[in-house]
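This is the structure, below, for whatever I ask next.
A single protein chain has been removed from this complex, and every other one stays in its place.
This part shows chain A:
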Amino acid sequence: MTIYLPIAEVSVNAFLLLGIGGVVGLLSGLFGVGGGFLITPLLFFVGIPPAVAVATSANQIVASSVSAVLAHFRRRNVDLRMGTVLMAGGLAGSTVGVWGFAILREMGQVDLFVSLCYVVFLGSVGALMFVESLNALRRASKPGAKVTRRRHGLAHTLPFKMKFRVSGLYISVIPPVLVGFSVGILSAVMGVGGGFIMVPAMIYLLHMPTKVVVGTSLFQIIFVTAYTTLLHATTNQTVDMMLAVILLLGGVVGAQLGTRMGARMRAEQLRILLAILVLAVCGKLAADLLIEPAELYSIDEQGVG
């Protein structure tokens, strides 16, 4: 069954879109990532114009994140205070990001910049997580070995300290605001929720317990992606509601399944799976940049003027 998308102005198989939404929703619930880093390239692949794919995936991430975060709320795995601090940075970052996106679009280098961002961030984050999780798994398999975590870092010495009860932290608000800000920029420029950066940043930079990281990341993603959706809708008119509804039908179901699966898996296993996925997407994007494309030319209908 094909369906015509009014804003994207293409017709696509509805079941294919449902499937994409479902897979991405599953990941969202499982890992606490919005899934934008996967949904955006998949939408390109089925022929949705890039500008519409980026804006609409932000909209769909709102839905799957709401669905997933509710399950985390019930298990009390959301640090609301930390989420709010991250969000404040995120909204500011997103505004700056959208402004930068407009400049790049004028130069016709959006595709390149987005791909490079993906390769650099997915590559380094994926590699870091992969090595860390392997080490953690090895430690866990040795009886008597203890997981040691650095308890004191920069976050403890900077001013504006705040108590984050759910995370069990008493740290300065500056690092989380900066993390939120940088992820906000990336989220606007790359059209993603930014969970794949946010999750490791919370674990390795802020030293938050893995248990609350996923819920808190989802909580803040909701606000940043909702804001991004609104910005795209008002400035570019590129949010396709029809596409979003189909994607989120599949997505919310997937997110529910993912959250339930996640509750039964160990944190290290989760992280190693996410690391492999992130590296796979990174490899594909890097190959696209390095291999000579079959068609060197491209038509840009929006980049006029």
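The rule is short, and it goes like this: a residue touches a chain if its C-beta (ideal position, glycine included) is under 8 Å from a C-beta of that chain, and two chains touch if they have at least 3 such contacts; residues count from 1.
Everything below uses one rule, namely that contacts and distances are computed from a predicted model.
For the chain that is left out, the UniProt protein name among "FixH family protein", "Thiol-disulfide oxidoreductase ResA", "Imidazole glycerol phosphate synthase subunit HisH" or "TIGR02186 family protein" is "TIGR02186 family protein". Across the entire complex, the residue among A:Ala63, A:Ile171, A:Ile197 or A:Cys282 in touch with the chain not shown is A:Ala63.
Contact with the undisplayed chain is limited, among A:Ala71, A:Val98, A:Val166 or A:Val224, to A:Ala71. Residue-wise, the contact with the chain that is not shown comes from A:Ile3, picked out of A:Ile3, A:Leu16, A:Ala92 or A:Ile174. One chain is missing from the display, and on chain A it is touched by residues 1-4, 6-7, 9-11, 59-60, 62-68, 70-71, 108-109, 111-112, 116, 222, 226, 229-230, 232-235, 237, 239, 241-242, 244-245, 248-249, 252-253, 255-256, 289-293, 295-301, 303-305.
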